[in-house]
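Complex shown without one protein chain; remaining protein chains in place.
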Amino acid sequence: MASTFGHNVKISIFGQSHSAAIGVVIDGLPAGIALDEEKLQKFLDRRAPGKSRYSTARKEADRPEFLSGLVDGVTCGAPLAAVIRNTNTRSADYDNIRDIPRPGHADYTAHVKYNGFEDVSGGGHFSGRLTAPLCVAGGIILQILEKKGITISASILEIGGSRRDPFGKIEEARQAGDSVGGIIECIADGLPSGIGEPMFDGLENRIAQAVFAIPAVKGIEFGRGFEAARLRGSENNDPFYYDGTRVRTRTNNHGGILGGISSGMPVVLRVAIKPTPSIARSQESIRYSRKEDAVLEVRGRHDPCIVPRAVPCVEAACAIAIYDLMIEGER
Amino acid sequence: MASTFGHNVKISIFGQSHSAAIGVVIDGLPAGIALDEEKLQKFLDRRAPGKSRYSTARKEADRPEFLSGLVDGVTCGAPLAAVIRNTNTRSADYDNIRDIPRPGHADYTAHVKYNGFEDVSGGGHFSGRLTAPLCVAGGIILQILEKKGITISASILEIGGSRRDPFGKIEEARQAGDSVGGIIECIADGLPSGIGEPMFDGLENRIAQAVFAIPAVKGIEFGRGFEAARLRGSENNDPFYYDGTRVRTRTNNHGGILGGISSGMPVVLRVAIKPTPSIARSQESIRYSRKEDAVLEVRGRHDPCIVPRAVPCVEAACAIAIYDLMIEGER
Amino acid sequence: MASTFGHNVKISIFGQSHSAAIGVVIDGLPAGIALDEEKLQKFLDRRAPGKSRYSTARKEADRPEFLSGLVDGVTCGAPLAAVIRNTNTRSADYDNIRDIPRPGHADYTAHVKYNGFEDVSGGGHFSGRLTAPLCVAGGIILQILEKKGITISASILEIGGSRRDPFGKIEEARQAGDSVGGIIECIADGLPSGIGEPMFDGLENRIAQAVFAIPAVKGIEFGRGFEAARLRGSENNDPFYYDGTRVRTRTNNHGGILGGISSGMPVVLRVAIKPTPSIARSQESIRYSRKEDAVLEVRGRHDPCIVPRAVPCVEAACAIAIYDLMIEGER
Partner (left out) sequence: MASTFGHNVKISIFGQSHSAAIGVVIDGLPAGIALDEEKLQKFLDRRAPGKSRYSTARKEADRPEFLSGLVDGVTCGAPLAAVIRNTNTRSADYDNIRDIPRPGHADYTAHVKYNGFEDVSGGGHFSGRLTAPLCVAGGIILQILEKKGITISASILEIGGSRRDPFGKIEEARQAGDSVGGIIECIADGLPSGIGEPMFDGLENRIAQAVFAIPAVKGIEFGRGFEAARLRGSENNDPFYYDGTRVRTRTNNHGGILGGISSGMPVVLRVAIKPTPSIARSQESIRYSRKEDAVLEVRGRHDPCIVPRAVPCVEAACAIAIYDLMIEGER
């Protein structure tokens, strides 16, 4: 496992879907930041389950307890630790997957990697539930960025292939006992130019590294992305001009990043989310104990589409990566 | 700058397009590996310029000199250092871009980040030339992987939007004084299951981090990637089955990676390369010294399409990321 | 702050003396390790306060709660998180040091570094209390090492300058309202040869880095250490010989480490612990608010000597550093 991220603000995420708690330690936050807990809770609520019939029925407050790092709600320079208790777990739901891995999930690869000692309940550390501490860290950092005039905002671009009626696609999938994926677009606005440490710690490198921590992400592109591969240089290059004394580009095909470094234009990226692998239909799989093929019926509570809940997670992952590089750039 | 990569095999790349030399230090290679220098040279030749009318006219041997880390051609455990001299440089070609940044290049962002002290000649450290030491490191690691039965092979999927006639598209662009981009597909075959360290050092996280070090990459996707966002779960999930005693999946939409960990199926990824920003046409830009808009004519030698030369670079970046994680997984 | 350590087994320590809890996240433990909680508790009890009149009167169970990383007491590959609640805190004791830093403590340097936002109560994150989570991590790793035949054992070499009657020296200091320091010797036995990654991650480099995390440590030496500086080469060199098929040295002036790498002989090191800075006597200091000199009377509960409690901490720090390098060496 390497559930740690960051050179300057170091984040260490822990927990399994059905362990006593999940949480995060954030080491390196500046001292003197007043944390707005209510605002953070609202951010966390955006990824919380149980809000509509399109998301899983499991209902938990996902209210973090802050164990350290704050004095009267203000960061003190010491590592900040936050935990969320897992109260509403039904491990019995997962008994069958101990022997039969779920297609599309990490059950099989975790089984190989951890020699059968992996925590299978609810997907263990691979569960989407682990995006809650990611959002705790991201939500705190988003507050810091906001004070610097930087906003990071993600939204659903399409679901199930549709830009017009994404929620209709979710409902269709739900009724079919199936699931759908989608594409999320994220824009970071207000980022100063000069942020990013190429060749390997450029903005694209590090945002990509962070975003792929969200389960179900299978692709990322910046600016025009894959479409740029079909343009000519004369179409894709963004002309520079002076807007007063500020340098801007007339178009933003580069998505705010040139050579891994921010240009001052909005950072734009899109993330592909695969359809939730947990579906109500029976699926082909294997049974380890008999070394033979098997049929799996997945029980438990699952979303027909996790894209809406992934939106704040993308914001959180981008915030974490961008802020870590901003600190490096500020020196 | 952070031109270093790897936790176990640490790579440090240095050089500018027109500095005395470019090179790489690789710290952490196992001792006792016999390096096949001829094979490495053939690999490097695949990214070398000057091979056809579709690539820049600058001709250099790109023959690395090994300064350390080898005894009689065999690794000795000490850091391996290789340098390639820059012999054929014409810095005068770049005089005008000291004051007028090239659209689509890192000239402007480097100017901001390095306060005007950046090396502008040939794009400095941001030049595609820096992929030569990346390929030295990658080429060495590819030899190690091959001995373990792992092959990493990339190829052109499309150029200028065409899968049928990619080189026709390059020729069209060349005649128009313009450029084209494309998409490269890369397949890593033979990788055992269990490689990858989620959440932040999974295969996707780290391959993405490495691949974005190649200038002009604007997107990456694994398995079905962005297309998966339009599939249903029942279509995208890959059924497991036993092929004798080996576990395989009937389809490979997951691209050999589940939960950031290799499944034993081929790792498949695609990379979007934007069109070369250097084009023969005049472009809108700015002049720093007068803080006013300006028109830029780019001189110098440039490819109408760098996609063919980027193919071995994608292999090198993948090799570096995968091998670093393999060592971690071998413990 | 950088309360994180380790490249392979990553440890992240959090908490302040008087925060809700202190704790540690350990990322990278192998799966399948059965944790002996009772044995761990016994190890933790060795550093716990309140055991005798020579240590502070504060009494706490220091019983860690494991939030994640274990399934039925066995590691599952996911990060292990353990917390210890702070129940018996009396922050009011520290009111005066908000304005008057204690000589010999980190109060002043933390004040400068964290701009007055530092948590002063009980020394905050700089408190010796933070060695409890260090010992949780170290105690777990010591169990893993023991299964590999490696034991790490520290003991008091001298206190207050006396090797004969260390506890008499503590009693003398206590009666004088003063404090004493001492020297701890630590021996790691059973370590195979070949462990350590020079130049910067050799055994000495990394053990030293870990050991200086224990507050009050002011020096470290390996083998003959400072005494070796007074020997001739012919006296200090340790002759090799074959003990059957095993290579050993006739003496162990090198302390089991040559060139940063273990030789197979016992690793021997000594650590200098300064006298506890908290003393009952009045001391000269400054008052920030008036920018003038001041006299400080330290209240609160303090040990006249922390050397006995530091013994398991030295074992823990050594265990953490050695195990991290062992994993690297096992590849």
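The first chain written gets the first letter, and so on, giving A, B and C; residue counts start at 1 in each chain.
Note that a residue touches a chain if its C-beta (ideal position, glycine included) is under 8 Å from a C-beta of that chain, and two chains touch if they have at least 3 such contacts.
Computed from a predicted model, the values in this text were never measured in an experiment.
Student: Of C:139, C:160 or C:312, which residue touches the hidden chain?
Tutor: The missing chain is touched by C:160.
Student: Can you name the residues of subunit C that touch the chain not displayed here?
Tutor: 1-5, 13, 101, 103-106, 108-110, 112-113, 125-126, 130, 134, 158, 160-161, 173, 176, 178-183, 193-194, 196-202, 204-206, 208-210, 212-213, 215, 217-226, 228-242, 245, 247, 249-250, 254-255, 257-264, 272-279, 281, 283-286, 291-293, 328-329
Student: If the hidden chain were put back, which residues of subunit B would touch it?
Tutor: On the subunit B side, contact with the omitted chain comes from 1-4, 10, 12-16, 19-23, 25, 27-28, 31-32, 65-71, 74-81, 83, 110, 113-119, 124-125.
Criterion: only the chains that are shown with their structure count from here on.
Student: Can you give the whole-Å distance between the Cα centres of subunit A and subunit B?
Tutor: 26
Student: Give, as an integer number of Å, the spacing between the C-alpha centres of subunit C and subunit A.
Tutor: Those two chain centres are 36 Å apart.
Student: Go ahead and note the Å separation of the Cα centroids belonging to subunit B and subunit C.
Tutor: 44
Student: Which subunit B residues reach two or more other chains?
Tutor: In subunit B, the residues touching two or more other chains are 328.
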